[in-house]
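Structure provided below as structure tokens; questions to follow.
Complex shown without one protein chain; remaining protein chains in place.
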Amino acid sequence: MSRASLAVACGAVLRRDLTLAWRRRGDIAMPVLYALIVATLFPFALGPEDALLQRIAGGIVLVTVLLAMLLALDAMFRSDIEDGSLEQLVLAPQPLALMLGMKILAHWLTTALPLIVIAPMLAGMLHLPVPVMGVLMLALLLATPMLGLLGAVLVALTAGTRRSGMLLALMLLPLCVPVVIFAAGAVAAAQQGLPWIAPIAWLGAALALALVLAPLACAAALRIALDA
Amino acid sequence: MSKWIPLWLHKLGSPPIFYRFAGTLRPWFLALALVAGAIGLYGGLVLAPADYQQGDAYRIIFIHVPSAWMGLFIYGVMGVASFIALVWRIKLAEAVAMESAPIGAAFTFITLVTGSLWGKPMWGTWWTWDARLTSELVLLFLYLGVIGLYHAFEDRRQGARAAAFLAIIGIINVPIVHFSVNWWNTLHQGSTVRILGPSKISASMLWPLLTMMVATKLYYVASLFGRVRTDLLELEGGKDWVRRIATGQSTGERT
Partner (left out) sequence: MTYDHAIPLLRARGLSFLRADEPVFGPLDFALHAGELALVEGDNGSGKTTLLRLLAGLLHVGEGELDWRGQPWNRDACAGEMLFLGHQLGLKMDMSPRENLHIAAGLHGTREGRSAASVLTEVGLAGYEDDPVRRLSAGQKKRAALARLLLLPAVLWLLDEPYANLDRAGIALVNRLLEMHVAAGGAALVTSHGAVSFHGGEPKRIRMHA
């Protein structure tokens, strides 16, 4: 009998979710298309005046990416709940927090990463000054995992309910506000020529904390939702 | 349970005993709340002098400030009750936590409305994005999230545990939001209005304010007792003590 090592188990879960996402790769395009549509609506709504667009570009890209992530958040656990795989994961002789962490990682790779890849294009369409792009990318790289980690805890809490997207959004909003403030604040500071390292550092510190605590909270939330 | 908890507190956790206890105390709290409220409002609206800066418009703080304080205080109570409910699975703690949420949400809503009403004559605008008001708005969303999650479950006790978990996550979030909104205001200059009025508050304004603080607290307790009693009746529906009360009512017994 060979016992499953932790690394092998982590790899198994990660590979599984990535494979499943690849098998339904059409779904990966949805958040990207959504972000594209929303971002292009803003110039139509506000007018193509360069100065205005430049000022709001950073904020729009950030909020659009976060909204697109929110749309895709529900899918993190849904199929696993429906076919009973999540139960089996809970029952496996592996630390649940770590297994859920792998699922969150896979979700970020398949949802947020494509959004981050097209972000420069969105920002360019909205005339974000090129020197600021770097800060925007950095802010997105820190903010999107935060959202995935926090969102995972909330999605786990609603695991047993007749979920409505509205409830998830309502619960997530208060948690998002600091993330949006610091991420967009960094971009705005960079745009004004002010030092932007402080909000980025705050984001980084928060992310480090969330990386440790969120999977644990997610496991606890899942157990509460499954009534264990 | 640990030995350091006195017996009477332990007993109070039992639903039928709490039901009777809360039932006898509730009318007193309600009466005291009304009296204190009347005195406080009279003192604030009639007796206290007009502020030399803001005129009579400032008087809304006698409702706004106690409401803001209650919004935060009740969230604290909800957080503690949630923690107890999650760790020890005590039914009463679940009821206290879940029934406090609507009361807290109502106070927070009153805070926002009165804050907005105050802002109009003072700063010419119905809404500003200063740290306090924005934090209050986020607090309202936190309350609504807890209430929404509680009602999304079919099993009440499971719903209470899930909402309790959310409440605890929220508690950590409130100071973070306050801090980040403060920072955000310093970044985007121009919105640093201080809604919380007079920095030096004279005695004639202070005592009505404190009286209103006491009145709102008494009201919260009275309202909570009433709600928790109803909740306990529903939760324990099949038990003997509830049946006795239901049939006792036909003999004219006051509950």
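Here the chain labels run A and B in written order, and each chain numbers its own residues starting at 1.
Just so it is clear, a contact is a pair of C-beta atoms (placed from the backbone, for glycine too) under 8 Å apart; a residue touches a chain by one contact, two chains touch by 3 or more.
Predicted model, so just to flag it, every value in this text is computed and none were measured.
Interface note: of A:Leu36, A:Leu53, A:Leu89 or A:Ala123, the residue touching the hidden chain in the full complex is A:Leu89. Touching residues on chain B toward the chain that is not drawn are 155-157, 235-239. In the full complex, the hidden chain is touched by chain A at residues 1-4, 8-9, 11-13, 15-16, 19-20, 23-24, 79, 82-85, 87-94, 99, 226-228.
Everything that follows uses one rule, which is that only the chains that are shown with their structure count from here on.
Each chain gets a centre from the mean of its Cα atoms; for chain A and chain B, those two points are 33 Å apart.
Residue ranges of chain A in contact with chain B, taken from their complex: 153-154, 157-158, 160-164, 167, 170-171, 173-175, 177-178, 181-182, 185, 188-189, 199, 217, 220-221, 224-225, 227. Interface of chain B with chain A (complex): residues 86, 138-139, 141-142, 144-145, 148-149, 152-153, 155, 158, 161-162, 165-166, 169-170, 173, 176-177, 179-181, 183-184, 187-188.
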